[in-house]
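Structure incoming, see below.
One chain of protein is taken out of this complex; the other chains stay put.
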Amino acid sequence: MNDEKFVEVKNLKKVYDNGHEAIKNVSFSVKKGDLVCLLGPSGCGKTTILNMLAGLLNPTSGDILFDGKSVVNTEPKDRQIGYVFQNYALYPHMTVLQNVMFPLTVGKHKIAKDKAKAIAEKYMKTTQIMELADQKPGQLSGGQQQRVAIARALVQQPKILLMDEPLSNLDARLRLKIREEIRSLVKEVGITTLFVTHDQEEALSIGDKIILFNNGVIQQDDLGQNFYLEPNNYFVANFVGNPVIDNFKVKVADGKIKASDFEISVSDLDQNRFKRELKDGEYVLSVRPENILPNEDGHVSAHVDDVELIGRERILKFTHDGVQARSLVNLETPIKPNDDIKLKMRLDRVFIFTPEGERVY
Amino acid sequence: MKKIRWGTLIAYVILVIFAIITIFPFVYMILGGLMTFQETTKIPPTLIPKNPQWGNFSRVFAQAPFARYFLNTFITASVTTIVSLFNALLGAFAMVNLKFKGKGIIQGILLSLLMVPGEAIIFTNYNTIARLGLLNTYIGLVLPFLTSIFYMYYLQSYFGSISETIYKAAKINGASDWEYIWRILVPMSKGGLFTVGLLSFISGWNSFLWPLLVTNEDSMRLLNNGLTAFASDAGSETELQLAAATLTVLPILILYFIFRKQIIRGVVRNDLKG
C-alpha cells in the first residue's frame, strides 16, 4: 500500500509533565522491510520516540502513521507491533515456551493452546531456542534471553518490530555475533524494524539507514556512510567517528582561514563543497584524524604528546590551542612521543562549521 | 584469646537466660494445661505433671463452646485475609502500574491514615456496625477489616520492585490488566502475597478488642474473647484455663514453626506492625 512510508512520524512532540521537552517536532519515515537505527547519546529522546511508536507513551502533538493509518489513539496491543526491551522483560515465572506463547493466549485474539504452541515453536526454531523450551529465563545466558525476547516479539506476526538497546546487556564479543544474527533474522522474516542504540558502530553495521538524534531533534536522517562523509552539522561530525574528529578554532578574513599557527587560503578549498557563503568571522575547522597526516610541507606544526596503538593503526596525539587533536597513521610510523612534526590536511575532506554548529563547507 | 572466649560465654549465658524467659510461659502453659488442679496451685510449684491430664481438654470443650469459637475465629480470620488481600492487590496494582490524575492525593491520604491508631476509630466503627444492625454477625466482625491500607502499602513496595518493562511487555503482548494481574503479577509475587496473607491471618486470629465490642452472644464469640470469658467463669480451675490458652495459641504456634522464615522475613522487609 504505502511501502515507501510504511512508518511515518509527523511533527511529533513530547513534553513531559515536569515541562521537559523530550521531543521537539520530529518527522521521519521508514520504508517497508527496512531496518532503521535510531541513534543518539543517552537522553536524546530516542527511547521516548520508540515508546510513542509502541503506544506506551502519548505524544503531546503530532501524528504517527503505520501503513498510512494513524495509530495515535490505538492501544499498544492493537498496533501490530513487537517490542524487545533493553532488559528483555521476560516473565521470570514462566518457561521459555510459556513466555513465547503468552501473547497468543491473552487478550481478544486468544487462540487455542495447541495452535499457539505450534506457532510459538515455529518462531523458537527460527531463533534457535527450541532446546530451551522448558527452562526458566533465570537459567539462561544473556544471549539466550535475547533470543527468547525476540521470539516472543515476533510470535504475533507483527508488522513492525521495535527494539530498545537490545544488545546493551551483552558482553562485547556476543554483541557482535548477536547483532549480525538480528540483522539476518529480521531480513529473513522481512519485518520493518526500528532499532534504538547509542552505539554508532552498532548502528552503522546493522542499519539500512540511521536517524541520529540529539536534544529531541533529528540531526541527520541518512545512509550510514554519509554520517562520515557529509555530516549535517558539528554535532554529527563529532558524534560519529572513532577516533573523534579534530576541531580547530579559526578566523576567516581577507580570503584566508587563520588558526593560531597556520593559514589556509579559501581559494584552495573545493569550491563545489560550499553549502553557503563563507563570510568573515569565527568558525570551527574540523578534520577526521585519517585526513590530517604527517607531511614535510604540512600547514600545522605539532608536538607529539603521545603515540597510542590501536590494532592496525597508531594515533598521534598532539595539543593545538589547548585542545587535544589526533592524527591516524599506519603502524610502522617512526614518529615517537615528543617529536616535533608537520601535518597536512586533505582540504577536500575538511568541514567548516559556524560557532553554532551549522555546516558551511 | 582468653578475653574473647569470656565475652562469648557471658553473651551465651545472657542469651540462654532470656531465651528461657521467652519460652517458659509457653512451656508452663502447655504443661499446666495437663496438670491436676492441685498441681497447678501447689507450693512449691510443679513443673512436670505426674500423670498428664489429657481429659482437661475435653472438659474445656464440655464447659464452653470452644469448637464454635474455633470455627468463628477461622471464618473471620480467613475472610478478612482473603478479601483484604484481594482489595490490597487491586489497589496496589493501580497505584504502581496505572497513571491517573489524583494518584498523589490518594497516596497522601492513605499514608496519613496509616498513622491513625486503630483504637481511635474502633469505637465509632462499633457505632456504625450497631446502627447497621450487624452486631453478633460475621459481617459485623469482618466489615471494617476488609481493606488494609497497610497491606496495600506493603504490596505496593513489593510490586514496585518488579521492573516496569514487565507491565509494558504484557500490554504490548495484548494482555488486559486483569490478565496481567492474575497471570503475571500474582505468580511473580507469590512469596510476598503469601507472607502478607499469613501475617493477616495471624493478626485476625489474635484480634480481641473489636470482637469484644461487636459480639456479646456466646455463639458468635472468637477464641480470645471466649478464652477471657472462660477464664472468668472457670476462675478457680487454673488447669482448665491453661488448657484453653494452649488450644488458642497452639494452631498459630504450629503455623509459625512451619513458616517461620517467611514470617520473619516478611516482618523485617517492611517493618510490619501487628
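A and B are the chain letters, set down in written order, and residue numbers restart from 1 in every chain.
Methods note: contacts are C-beta pairs under 8 Å (C-beta built on N, C-alpha and C of every residue); 3 or more make two chains touch, one makes a residue touch a chain.
The working rule: contacts and distances are computed from a predicted model.
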{"item": "Name of the absent chain as recorded in UniProt (options \"Amidohydrolase 3 domain-containing protein\", \"Cobalamin biosynthesis protein CobW\", \"Monovalent cation/H+ antiporter subunit D family protein\" or \"Sugar ABC transporter\")", "value": "\"Sugar ABC transporter\""}
{"item": "Which residue of B:62, B:98 or B:139 touches the chain not shown here", "value": "B:98"}
{"item": "Residue in contact with the excluded chain [from B:146, B:162 or B:186]", "value": "B:146"}
{"item": "Selected from B:60, B:188 or B:263 as touching the chain missing from the view", "value": "B:263"}
{"item": "Sites on chain B contacted by the missing partner chain, in the whole complex", "value": "4, 7-8, 11-12, 14-15, 18-19, 21-26, 28-29, 32, 40-45, 86-88, 90-91, 93-95, 98-101, 103, 106, 109-110, 113, 115-121, 123-128, 130, 143-144, 146-147, 149, 152, 171, 177, 202, 205-206, 208-209, 213, 223-224, 227-228, 231-232, 235, 238, 241-242, 245-246, 248-249, 252-253, 255-257, 260-261, 263-264, 267-268, 271, 273-274"}
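Note that in this section only the chains that are shown with their structure count from here on.
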{"item": "Rounded Å distance between chain A and chain B, as computed from the means of their C-alpha atoms", "value": "56"}
{"item": "Complex interface listing, chain B residues touching chain A", "value": "163, 165-166, 168-176, 179, 183-184, 187-188, 190"}
{"item": "Residues of chain A that touch chain B when the two form their complex", "value": "54-56, 75-77, 81-83, 85-87, 89, 91-93, 102-103, 106-109, 152, 156"}
